[in-house]
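Here's the structure, in structure tokens; my notes come after.
All protein chains of the complex are present and in place, except for one that has been dropped.
Chain IDs A and B follow the sequence of writing; residue 1 opens each chain.
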Amino acid sequence: MEPFDYLSPSSIEEAVKTLASKGDQARIMAGGTDMLVQMRAGRRTAPLVVDIKEIPDLNVVSYDATNGLTLGAAVPCYKIYQDETLSAAYPGLMDAASLIGGIQIQGRATIGGNICNAAPSGDSIPVVIALGGVCNIAGPNGTRQLPVEEMCTAPGRNALADGEILVSVSIPAPQAKSGASYLRFIPRNEMDIAVVGVGSSVQLDASGQNFVSARISLASVAPTPVFAKEAGDSLAGKPVNEETIQAASELAQAAAKPISDMRGTIRQRTHLVGVLTRRTLNIAIERARGG
Amino acid sequence: MAGVTQVQTTLNGEVINFLCEPRQSLLECLRDVLGMTGTKEGCNDGNCGACTVIMDGRIVDSCLVLGVEAEGKDITTIEGMATPEGLHPLQQSFLENAALQCGICTPGFLLASKGLLDQEPDADEGRIRHWLAGNLCRCTGYDKIVRAVLQVSKAK
Partner (left out) sequence: MTSNQVLSEVEYNVVGTRPVRPDGVDKVTGRARYGDDTNLTGTLQAKVLRSPHPHARVKSIDTSKAEAFPGVRAVITAKDLPFASLSKEELGGDYTALKFATDHMMASDKVLFKGHPIAAIAAVNGHVAQSAMDLIEVEYEVLESVVDVREAMKPGAALLHEDLRTNDMGETADTPSNISTHMSYATGDLEKGFAEADLVMEKEYTTATVHQGYIEPHNTTAFWNSDGQLNLWTSTQGSFQVRATVSNILRLPVSQIKVTPMEIGGGFGGKITAYLDAICAVLSKKTGSPVKAIMTRTEVFEASGPAPASWMRVKIGVKNNGKITAVETEMAMDAGAYPGSPVMQAIVCAFACYDVENGKVDGYDVVVNKPKSAAYRAPGAPQAAFAVESLIDEICGELKIDPIDFRLLNAAKEGTRRIEGLVAKRIGLVECLEAARDHDHYKSKLENGTGRGVACGYWPNRGFQSSVVMTVNYDGVVSLIMGSVDIGGTRASIAQQTAETLGIAYEDVKPTVVDTDSIGYTFITGGSRTAFATGIAAISAAEDVKEQMISRAAKIWDTSEDDIEFVAGMISHKSDEELRLSFKDLARQTATTGGSITGRSSVDPSGEGNGHAVHIADVSVDQETGKTDVTRFTAIQDAGKAVHPSYVEGQMQGGAVQGIGWALNEEYFFDDTGKMLNSSFLDYRMPTSLDLPMIDTVIVEVANPGHPYGVRGVGEAAICPPMAAVANAVTSATGNRMRSLPITPGKILEAGWDSVKS
């Protein structure tokens, strides 16, 4: 690796100030599980690495049943799935947090880093989109919010401006009769990059027999994670049955714009979007009915 | 130009200081700076687990941790697993169950297994296989490793 300086600020202000003054000379590090690999491979260089893990605001995990979840950008995955309240409230998020890398990676990797890294295959992004997650961003000009689906702009590129930092992700509180799920397809059972990933969330009516609303998002089928809005919207007001789910999965397939590469072909990926959309919707429904 | 930083950390129960460049990984610091070569390198990109150490109670790949991040942390490496009284039960079990062939993956597997059993003393086969999926072993096919961990686990 090329040499770099290392800074570990203890406040957002300090971090933003440094980042703003250094411009593209500085690079944020959360868990480092993407960044260090990329730097070692020479794909990224940075004369200054700003480690954000010592900033208290970025380590916040706050949840209550009305305001929902605020998840600090430096919180590693294991802290999310080890939290019993969160596990109960957001099983869909747990699906993703517990399958990024292996246990060692989960000791470091963050959801914030996963989103900011903006890989089309980022496993947490579809489910956070499906859950209606919002990025809380701080920068030289103050703070702003951005829906997660607007964060990734191209492979490896995000919507943050120079000097901006992702502070946390907010996820609305789960309502009664709601549920979410994330599944990805990989040839192994762990330690792999999604061939296709699908995150779905549903809100059912009190009977649990009809959809009130749904959100579906896809990974690894386009240059960025895809928010398949039409697919989710198609379920609103419809009964829960095989046909409506099938129709939604076909719309999800239509929203996918995959390529053929070593991990899968267009046909395989499109097919898998259908399969996983159905499966995630069914799991989400089951969870919604159970909760 | 980046200089050298002094880092204070607790390594295998002892407070130590070392000097490193920010670009050096914890793995490099352990092996090259501190001469503790028990922690192994298999891939240097987080995919094999040979470099696993326990940091503040959690297993991590030391190739994906910077040496400077060790500041104020508590780190256990393979060198800290046995005590003067004897081997750790997992070490003993690995020996008895022939859970190593070439042995290059062994320190990583031992630390990872310790990390698991410290937290979940009654982990069963499924849990062990899941937990150890970040550690690659190419020699054993995992069978004897899983058995060795199971033998120490309280799950029967």
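Assume contacts are C-beta pairs under 8 Å (C-beta built on N, C-alpha and C of every residue); 3 or more make two chains touch, one makes a residue touch a chain.
Keep in mind that this is a model prediction, so the values were computed, not measured.
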>> Under the definition given at the start, what are the shown partners of the omitted chain?
In response: A, B
>> Tell me which of A:Y90, A:F185 or A:F211 is the one touching the absent chain.
In response: A:F185
> Hey, which of B:L26, B:L66, B:L136 or B:V152 is the one touching the hidden chain?
Replying inline: B:L136
>> Please output the residues of chain B touching the missing chain, sorted low to high.
In response: 21, 23, 31-32, 35-45, 47-48, 50, 77-79, 81-82, 87, 91, 94-98, 100-107, 110, 128-130, 132-147
> What residues on chain A make contact with the chain left out of this view?
Replying inline: 1-3, 102, 185, 187-193, 195, 262-265, 268, 271-272, 275
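In the analysis below, only the chains that are shown with their structure count from here on.
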> So what's the Cα centroid distance for chain A and chain B, whole Å?
Replying inline: 29
>> Taking the touch rule as given, give the residues of chain B at its contact with chain A in the complex, in rising order.
In response: 1-3, 5, 21-23, 25, 44-47, 49, 52, 55, 58-61, 63-66, 68-69, 112, 115-116, 130-131, 133-135
>> Show me the residue ranges of chain A that touch chain B in the complex, using the header's touch definition.
In response: 1-6, 8, 31-33, 36-37, 40-41, 47, 49, 51, 53, 76, 78, 101-105, 107-108, 189-191
